[in-house]
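Only one structure is covered here, and it is reproduced in the block below.
All protein chains but one are shown at their positions in the complex.
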Amino acid sequence: MTPEQLEELLLKIQQGETSIESGIERLSRLPFEDIGIAQLDHHRSLRQGAPEVVFGEGKTSAQLQAILTAMARSGANILITRLDIDKGTALHNQFPAGEFDADAGTFCLVQQPIVARGGKVLIVCAGTSDLPVAREAAVTAKMLGNPVEELVDVGVAGIHRLLAKGDTLREAAVIIVIAGMEGALPSVIGGLVSVPVIAVPTSVGYGAAFGGLAALLGMLNSCASGVTVVNIDNGFGAAFAANRINRCGQA
Amino acid sequence: MTPEQLEELLLKIQQGETSIESGIERLSRLPFEDIGIAQLDHHRSLRQGAPEVVFGEGKTSAQLQAILTAMARSGANILITRLDIDKGTALHNQFPAGEFDADAGTFCLVQQPIVARGGKVLIVCAGTSDLPVAREAAVTAKMLGNPVEELVDVGVAGIHRLLAKGDTLREAAVIIVIAGMEGALPSVIGGLVSVPVIAVPTSVGYGAAFGGLAALLGMLNSCASGVTVVNIDNGFGAAFAANRINRCGQA
Amino acid sequence: MTPEQLEELLLKIQQGETSIESGIERLSRLPFEDIGIAQLDHHRSLRQGAPEVVFGEGKTSAQLQAILTAMARSGANILITRLDIDKGTALHNQFPAGEFDADAGTFCLVQQPIVARGGKVLIVCAGTSDLPVAREAAVTAKMLGNPVEELVDVGVAGIHRLLAKGDTLREAAVIIVIAGMEGALPSVIGGLVSVPVIAVPTSVGYGAAFGGLAALLGMLNSCASGVTVVNIDNGFGAAFAANRINRCGQA
Amino acid sequence: MTPEQLEELLLKIQQGETSIESGIERLSRLPFEDIGIAQLDHHRSLRQGAPEVVFGEGKTSAQLQAILTAMARSGANILITRLDIDKGTALHNQFPAGEFDADAGTFCLVQQPIVARGGKVLIVCAGTSDLPVAREAAVTAKMLGNPVEELVDVGVAGIHRLLAKGDTLREAAVIIVIAGMEGALPSVIGGLVSVPVIAVPTSVGYGAAFGGLAALLGMLNSCASGVTVVNIDNGFGAAFAANRINRCGQA
Amino acid sequence: MTPEQLEELLLKIQQGETSIESGIERLSRLPFEDIGIAQLDHHRSLRQGAPEVVFGEGKTSAQLQAILTAMARSGANILITRLDIDKGTALHNQFPAGEFDADAGTFCLVQQPIVARGGKVLIVCAGTSDLPVAREAAVTAKMLGNPVEELVDVGVAGIHRLLAKGDTLREAAVIIVIAGMEGALPSVIGGLVSVPVIAVPTSVGYGAAFGGLAALLGMLNSCASGVTVVNIDNGFGAAFAANRINRCGQA
Amino acid sequence: MTPEQLEELLLKIQQGETSIESGIERLSRLPFEDIGIAQLDHHRSLRQGAPEVVFGEGKTSAQLQAILTAMARSGANILITRLDIDKGTALHNQFPAGEFDADAGTFCLVQQPIVARGGKVLIVCAGTSDLPVAREAAVTAKMLGNPVEELVDVGVAGIHRLLAKGDTLREAAVIIVIAGMEGALPSVIGGLVSVPVIAVPTSVGYGAAFGGLAALLGMLNSCASGVTVVNIDNGFGAAFAANRINRCGQA
Amino acid sequence: MTPEQLEELLLKIQQGETSIESGIERLSRLPFEDIGIAQLDHHRSLRQGAPEVVFGEGKTSAQLQAILTAMARSGANILITRLDIDKGTALHNQFPAGEFDADAGTFCLVQQPIVARGGKVLIVCAGTSDLPVAREAAVTAKMLGNPVEELVDVGVAGIHRLLAKGDTLREAAVIIVIAGMEGALPSVIGGLVSVPVIAVPTSVGYGAAFGGLAALLGMLNSCASGVTVVNIDNGFGAAFAANRINRCGQA
Partner (left out) sequence: MTPEQLEELLLKIQQGETSIESGIERLSRLPFEDIGIAQLDHHRSLRQGAPEVVFGEGKTSAQLQAILTAMARSGANILITRLDIDKGTALHNQFPAGEFDADAGTFCLVQQPIVARGGKVLIVCAGTSDLPVAREAAVTAKMLGNPVEELVDVGVAGIHRLLAKGDTLREAAVIIVIAGMEGALPSVIGGLVSVPVIAVPTSVGYGAAFGGLAALLGMLNSCASGVTVVNIDNGFGAAFAANRINRCGQA
């Protein structure tokens, strides 16, 4: 129920066209989002130009194509994540206008121009094995309308390579730091900059890495104050959080 | 070595007062922070008005008093966290001008006026047992110069109490959500708002809560996109991260 | 041995048709459930019309077909769970009268009419990925003779979608809530209704979901009083418990 | 906002005493519970005669006494759980009319007569060490208005003691089974009866019992279909769930 | 009900002295232990001379004294385990004839002579810190009537000390090996002898010993075939198992 | 003893200054059991007629065939465990005289007659899914020369099926109890008999069974005194331990 | 920037060819490793003759071949680890001069002679299943220029086989001990020798071995003082550490 519909209902009551009983009835039943709490549905129907997001893992090619077909009609931009090469290729064959990024595991269908706004989102990763997660973060941040820069292979065991990138670090508005193994990079970067740092543990590593648990615990226990953490391999979530931060002072 | 000192050294070399050999020697040894990378030491000597922070846990009263005495001379504001009632009272006896908050476990010595800047940091907690963590976050955020509002006892089992606070949620620039037990509150709030949400698991609960592990895992697996997480009971860290976010567009 | 058979045996002894020795022999050997403790065998040979249940996982197609053939002779209804598509198809080819539900992983052979009795069992799930578990619960509850309604995709990050279903929630006699990731949905529903709520954690999620552990811990620590929990992905068990509850006041 | 207040508001709009604009304003802001969703607040203000419940752990004696004083004014029955002997005695000194059960750790103030309704809630526990949890469950179930029977010390290592209680098991409407160590008792009982079985793991045991984890996992993996589980040592939660079940067919 | 009683009952039915109805009634209700399964209660009322066992942990001094008083009347030997020094001393004051072993945490009241039978139970422990567990095992094994020998401080880091005790190892009928830290001793001994080896992990150690978990896992993964394991610190259980083994060929 | 001392001792013997008896005495006491300690290598070269054992998992077919060829020359009996169907078939093709048991995953080459000695080893398992582990135990126990009986599908949820087998339980000298899920069966059996009980947790189950962890913890925390435990799925180890026990009084 | 380049810059400033401003500019920006901290980059560009190391896991054949081609141009020795048979064979086809060790999973391209220096690195492993890890360690140690000896199949259950190798143990400068299952071997060896012992847990084992966790915990809790540990299956890391130790007194 839109404010206009509510106004119309009250008008009819005022004018006697609708009885008070039926007004009570209708008002008590209306869905909550109808009474002006606009943000309640924000994550489903995003603002003009923002993408619809589909989590691709665990869905079949057929399901994904059906969802994409339905969504595409709205003219919105669409981002599908966690696609393997078979599903991604199938989607691309069906929607040649879309772009499948095999490294990121993402499929993007851009139907409305995306204008990058806000500060730069810098995505740093420790090793080349962390690249898929970094790419997922980069694609997501771009689809959400953020300027993105990537910095790869700057792990803590070769700390000078990171320190040599002082300017790049200083120019970022938000930094996403992606690391597997011991997950120490966010602590070092968190100590070098004063902007928000979002840490993403990856499942890279073996033995006692326990599928990313070591990196996750390391990041949660970061000695650098103010580092926050998302789930293992969750490049999408980190970029989504970075976008929230980047939109912070813009409303 | 300041830029001025560097200029002086090069001048002396140019003028022949210093030999090239001794110039090489001196330049190869100088500490990195001397060559203009100002942010390297930012977390020790913060900008004018920002507090010095001391982690009080595991330090004796004597050590804390010595540290506080030394720091106080600089005229900076000082925040000490994780104090029990004995240590806090002892500090207050020594520095009556400071304020000990027994709930938060913090001691604040304000020697320079703090002007709240930026958007509102909203601190939400699920139950009364989460209050100590919420208080630590609130005190920290205020000491760092942020406007703070607190919202307590709005757990997900009584979801209407939270929904009734729609305006409060909508007015925040950053939201810190603190919850123990199943840690579900950040997911609900993350679905209601579009601003950054920082989740803090608490060690509240018993049995299979495993000292906050259940809440921590719950928050890392939040179905609301873009929720980030800090360590169990780490109200300080959440506030520090909120401050980083709040300063984001202000440089 | 039914009470009727026991009566017959004693009659024959009384009438001298059966010797005391052979009476002792027969009585000492008979399985315990024969001597009137009717509930002892309830989970093997259920009451008239109730299904025989076979756990299909870890059994070969040949074994399953042999079991099904043997059981079918009794004329009982039969429910086989945890079937993959190959095993399910093979069973269906052998018993075309049976129904294989590929989503639920179940095969049902209905040889006696099932009359739905008792209150409605409502099965709620948080996301589309939880559907297989929800389907297993639904098929089981129906085979056990319960009216079933399903409510899908009402996760806590879009809380208004759930709240809009107030009537549906209010009409249920028992609610099974299925969720992966942080497993928060049972807490919210447990706070909205006063009927029994059975929570089923699913292995949906990645990273620190740890195969359903996060959801399991979340549900065990639910802040809504009176929520009970079954094993990860155990839709069958939840439906079996719901049926026990639904039969509660019917004896 | 009660239905009466809503009727009054609409009447005023109909009669022109309130403008449509102010009607829209007021209706969009009203708390959700006001518009007839009565069950939303059920767990705070329970039906006539049902108790207010307070979780006593982590609250000081002073806080508890203040809460109790405030609540007692309403004339409702009150149940406080998780009290140690000091807090319990202090409450009893203040409210001699109340009853402190040191074994259960509960304090009950009965200001309105409790009429036991529904089937019998049977509380079974494996060993004498599980008694405090059993007592908490018993007190809670009684305060919620259920007939309660207790059966103690019937662990699975002496299975005949349990089997000798066949009549008692058969007469129950709901069974709460409490066990530490390997937590096997619910499986055995779940195989003997057809009514709902709620399992409560306890932290009793040592070494690899890991504070109740072994019993919890055992119960979640029960080979008896339809056993549900609550958190470790959560006698209160089990009784609350049993009450939900016992009220199932009574609406 | 003995076979004789069953014969008598059937006779009476044959002779018309007992009606069929009452025969059905009696046969359906008889407790299982009545039909000749004498061993069902063996662990409560042990054979002549075997001790009654009480687990002392979690019981108050008053409860223990009451239990001991009641048990002592039967004239049986009594073993109470897991006593701290206060409880043990109190028991000894009450029953000066009994013996409190402060190291083992046991109290033994010997009212009937114990004759050691069977092969030697050898109890080996790795370090002096494991002694309390070793003592509990030794006292238990003796009370159960086994010859016992102890061998202490023969850890694997000084393997020659163990090897020098070849004769002692060879003379044992059963060996209980107690070790904390990495729990390697049972593997070494299991490779040296061919008799049964029961491993007891202890909670001795720190850091990643995780309260005995490291030793427990080590022992379960022993590379010596045929080593079996009991719970952490469970010296009593190991001795009870050793006694079962020692009685193996004696029936 | 240094080489010099050894030389001196031998010199004295040569010169008659030291008797041969005292030489033997001295030499046998210093170097451990080195001289004449046959059991040191017992698990490699077993007594006449005992099998050589090879762990087949992780070895290639080629490696296994090479090992078997080499071992077979000695004329000893050979037991290979943990074989999949491909490896087992390959071995059988090469050695048609051997027997491959696909359920147990074992290959037995019997070159010397095996005479079953000692008491009966009873192998009990809870469900049909536990059968492979039970079969591995049975084959191993037979190859080691023990009389074996198997009892299957007697889980605790249908306790009467187990109780009906009282005679079988009473006749065993050692009982191996194999169970997955909650692992409760050993506790029940341990309470019914007085002979040694060896518990084997299996990885059967799903969700919070965590690959056998639930059953393992359950068994370690058994409330039946004197139950010992081996590693998850370790049927071989349990049989090896049972054999050690069965040989106990036979030396 | 090499010392030569630094000297040239300062010379130009002295001679007025470069202005002081541009000197400041250039010096403040130069990467840290340029100003004489030679060791900063040591692990990338190793000393003459030391190998470049590439972690092969998670890289495609195409990527590996590209990396190898680029690296080979420098004339350095190259070690690639964690290769499966497909990748290894592909590399060998491209670079026939290189050697692929299928057991170790390594590819070595030796373009400069390797002279073994320092003490002997002894690599001991407990079972044949640990061989791949042992081989990775051996290849790595050799490529780094260490004399290597291997000792296999000397597990603690057959302790005499280890003790018989006393000479071999005594001659080593560093010992790498590799073991799965309970991981006890390093404790025994650590007690026999006084040289550095590096323990490598392997993922060999099943059930409660939990992928090497049991061995890892065992080794961390070694009762032999001074044993250090690397990650599960990390033969490369152990050899790298051994090389660091072996170079200790050689600078």
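Things worth noting here:
A, B, C, D, E, F and G are the chain letters, set down in written order, and residue numbers restart from 1 in every chain.
The definition used in the following text is that a residue touches a chain if its C-beta (ideal position, glycine included) is under 8 Å from a C-beta of that chain, and two chains touch if they have at least 3 such contacts.
Bear in mind the structure is a predicted one, so any value in this text is a computation, not a measurement.
Here the chain not displayed is in touch, across the complete complex, with A, B, E, F, G. Remark: the omitted chain is touched by one listed residue; of A:91, A:126, A:177 or A:200 this is A:126. Even with one chain removed from view, chain F keeps its contact list with that chain: residues 1-3, 5-7, 10-11, 13-14, 16, 20, 23-24, 27-28, 30-32, 34-36. Listed by residue number, the positions of chain G touching the unshown chain are 32, 37, 39-40, 42-43, 53, 118-119, 160, 163-164, 166-167, 170, 173-174, 191-198, 216, 220-221, 224-232, 236-238, 240-241, 243-250. Counting the whole complex, the residues of chain A in touch with the unshown chain are 126-127, 155-159, 163, 180-184, 187-188, 190-192, 205, 207-210, 213-215, 217-225.
Throughout what follows, only the chains that are shown with their structure count from here on.
The minimal number of chain-to-chain contact steps leading from chain B to chain F is 2.
Between the CA-based centres of chain C and chain G the separation comes to 55 Å, rounded to the whole angstrom. One finds 23 Å separating the Cα centroids of chain E and chain F. Of all residues in chain D, those that touch two or more other chains are 32, 37, 40, 43, 157-159, 163, 191-192, 207-209, 213, 216, 220-221, 224-225, 231-232.
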